[in-house]
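Contents: one structure, followed by commentary.
A protein chain is absent from this complex, but the other protein chains hold their places.
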């Protein structure tokens, strides 16, 4: 990064380690854009996702978005959840058992943005609530009644490797797949979005449905990223308040002098041991701190000032 | 392709599956250029081949081109054969046994363009016809007498993998190799062309011969492709009649409702099973049809309208 910063006006970082883009920004004098860092975040995807929702639904505030798929590892779902929360969107989570949204994220959404999301394990059986009770299904299922309140179904890829066995994968598959049958129960103005590429959570038949917004969504990626480059490089003045004003970043908590390292095995500071760890406090939780790079929360036994 | 079409003004497709560029064109709203689809066709190479012939021989009509090498799998030879036929060129085939031009191609050249090509298995022994008879060589050899009528020797790569054994490959090698010895028997204005890269069908010594046109041919690729991009993108108005007028594409034969699929194992519709198969009729052959994508002809037992 120290070399690249003298070759380019802006650096776009996509990297498997979580927090890597932030490390890059720490060492570079040119702007750094995070284009996906491991399972952590994917903010430019979120910009185009928010743009798609705003363009097609004419607002973000109050729009109810069902995030469907692997919500544990899916960085696009993570970034979109925070993005929606920031602009007043509503979040409904649908993830197979074991791939649910991390509890720290749900907590942070509530703490920082006052967003309380509904959570389900399946949208498979589009039975109504009474049917489900009769069928004695234990896991929470997003029913037809609830589906009518969903404005956007945002599906993400689920990778086979996330399951313990091929059998578990096959069993879970139906619970998050978007099919033409399912869409028969959705409203005529409900959008289907997907960051693409897809595996088999999105049937090819859905492509012909006008509610399938994912190719338009991908197309919006070009103007959104052009706008981002123009804004970051100062070619275009945005109406937004300065970024510094928008994001209140707390001062670091000094844990590194006590030898504390981030406990996330995918964090860039775990893999690149020569990096100095950095931590920020968690509001109202005196015994918790957050890795400045990958965002992992942890309990700390170190006095804070 | 659905994503790429929103990122680019034109898509250039090179793909191992036959018919892939046509599938891309079916799904895209921007122009798609086939830059080589498996063993099927390579039309931009043909454009530059035809340009080379026209520029160096001042015409295409009546020019006798010997296509030499693997004429079974060589997509550049296939595309060039049709290109020559369309503009009144003559075709002479020289291919080792087993790598001859497919019979359906020879038939189509005759049926659609009234081109009857001569076929030989070797240009190795540059013995005259009486010599060959005396030597009791069974396979047809392109003799010195015939070589005097060849205006362009168009050589293509022969891959070792096409032969059953290393022994067969070594045996066949001499039969299509262009050497300085062979060129001693060719006319002083006969061109040697090759789509490049070469393996060993083209001796390095030939490079110094002014009749070696292949590096000039490669250089023509740049202006020809610039012209193609300009024409397709509407930056340059061509004198040609519209493409629609030039190519009369017959309406599809409906075989898919009867469950018929293309029988070519390298066809894109065979590999990508979610694609709908498409077939077009073969003129004057009521019981034959042609895959719309890869061009494979097949016998069909389905009534045609």
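Read from first to last, the chains carry the letters A and B; within each, the first residue is number 1.
Definition applied: contacts are C-beta pairs under 8 Å (C-beta built on N, C-alpha and C of every residue); 3 or more make two chains touch, one makes a residue touch a chain.
Bear in mind that the values here come from a model prediction, so they are computed numbers and not experimental data.
Annotation: of B:199, B:222, B:258 or B:283, B:222 touches the absent chain (contact as defined above). Looking at A:3, A:208 or A:251, the residue that reaches the missing chain in the full complex is A:3. Only one residue from B:196, B:232 or B:271 touches the chain missing from this view: B:196. One chain is missing from the display, and on chain A it is touched by residues 2-3, 6-7, 274. For chain B, the residues in touch with the chain missing from this view are 196, 204, 207, 215, 218-219, 221-222.
As a working rule, only the chains that are shown with their structure count from here on.
Each chain gets one centre point, the mean of its Cα atoms, and the points for chain A and chain B are 50 Å apart.
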